[in-house]
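Here's the structure, in structure tokens; my notes come after.
All protein chains of the complex are present and in place, except for one that has been dropped.
For chain A:
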Amino acid sequence: MSLAKMSVTEGNKNTNTEAWGGFDDNLIQGSGSAVIDMENMDDTSGSSFEDMGEMHQRMKEEEEVAEEAAATEEDTGEDGEFLGMKGIKGQLGRQVADEVWRAGKRQASKAFNLYANIDILRPYFDVEPVQVRNRLIESMIPVRMINFPQKIAGELYGPMMLVFTLVAILLHGMKTSGTVIREGTLMGTAIGTCFGYWLGVSSFIYFLAYLCNAQITMLQMLSLLGYGLFGHCVVLLVTYNVHFHSLFYILWLVIGGLSTLRMVAALISRTVGQTPRLILCGTLAALHMLFLLYLHFAYHKIVEGILDTLEGPNVPPIQRVARDLPEVATNLVNGTVKSLGLSL
């Protein structure tokens, strides 16, 4: 602070322009009544940053005045160059004061920052358990109301928890399928995939919605897509444990389709015109359904490949039989044909 003051006074001494005069007077007045000044310092010792802030503000105002004055003088007179020189020096002083103030502010708010950020986010997490439950159920029920914009709750608790649940389910799927990604990236892959999909697709659809003039905010988009992941969670939780291909396709179409339809209906009701609706909803539906397909098969395909090459005894036999029922059937047919051929 003292450094800033010194530099400011130096700047004042160097630049005796009219605009700085007022400020200089103020300083002199302050130093003239030293006792009062000391007392003031004592009282506001805890909040000296406010002082600096005030000073900064005042200096800014005066700088503006000075600039105006400089402009008028430059228009009229010939010592424009002289003023420019002085302006640079004044700027230096101001810069130092600015920097010191900023450093102080940063230091003071460093500890406080975390809580401040949390306070900013807190409204988005302001939900009751009943509300979350209802929204989870509603995410599976498409509403056929296209003419009037549907309500979309702007809330992030449900989506966040669903994404973390999806991460856990994905980890489970990777582990049971024995997926070998490179060292130590199993967790990272799961988190990256889920958060990447959620944030990436939301912002992409938001961008498309902006192009298509749809009435939706980023927060609503995040919430809508996040709750749409509930269907994915249910389907994947079931199909990572029960390995029937036909069951997966049925669930994919029914549950995945329902949650996709719900999002599409909400988007349609907030868009005007046929082509924008088609573009927006086609993109969203395709991405959402394909993501579920990808999550399911990205790991199953790998498993089956590994199982086929290994065919070792450390493969859990129950899973294999259940999962590859069609193959078992074909094996059975092959076997009977072979035995028939042998007997003949």
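In this section, contacts are C-beta pairs under 8 Å (C-beta built on N, C-alpha and C of every residue); 3 or more make two chains touch, one makes a residue touch a chain; residues count from 1.
By our rule, contacts and distances are computed from a predicted model.
Novice: What name does the UniProt record list for the absent chain among "WDR5-like beta-propeller domain-containing protein", "DNA-directed RNA polymerases I and III subunit RPAC2", "dolichyl-diphosphooligosaccharide--protein glycotransferase" or "Protein YIPF"?
Specialist: "Protein YIPF"
Novice: May I ask which residue of A:118, A:254 or A:290 touches the chain that does not appear here?
Specialist: Looking across A:118, A:254 or A:290, the contact with the absent chain belongs to A:118.
Novice: So which of A:96, A:146 or A:186 would be touching the chain we can't see?
Specialist: Hidden-chain contact among the options goes to A:186.
Novice: Touching the absent chain: which residues on chain A qualify?
Specialist: 39, 42-43, 45-46, 114, 118, 121-122, 124-129, 132, 157, 160-161, 164-165, 168, 171-172, 175-176, 180, 183-184, 186-187, 312-314
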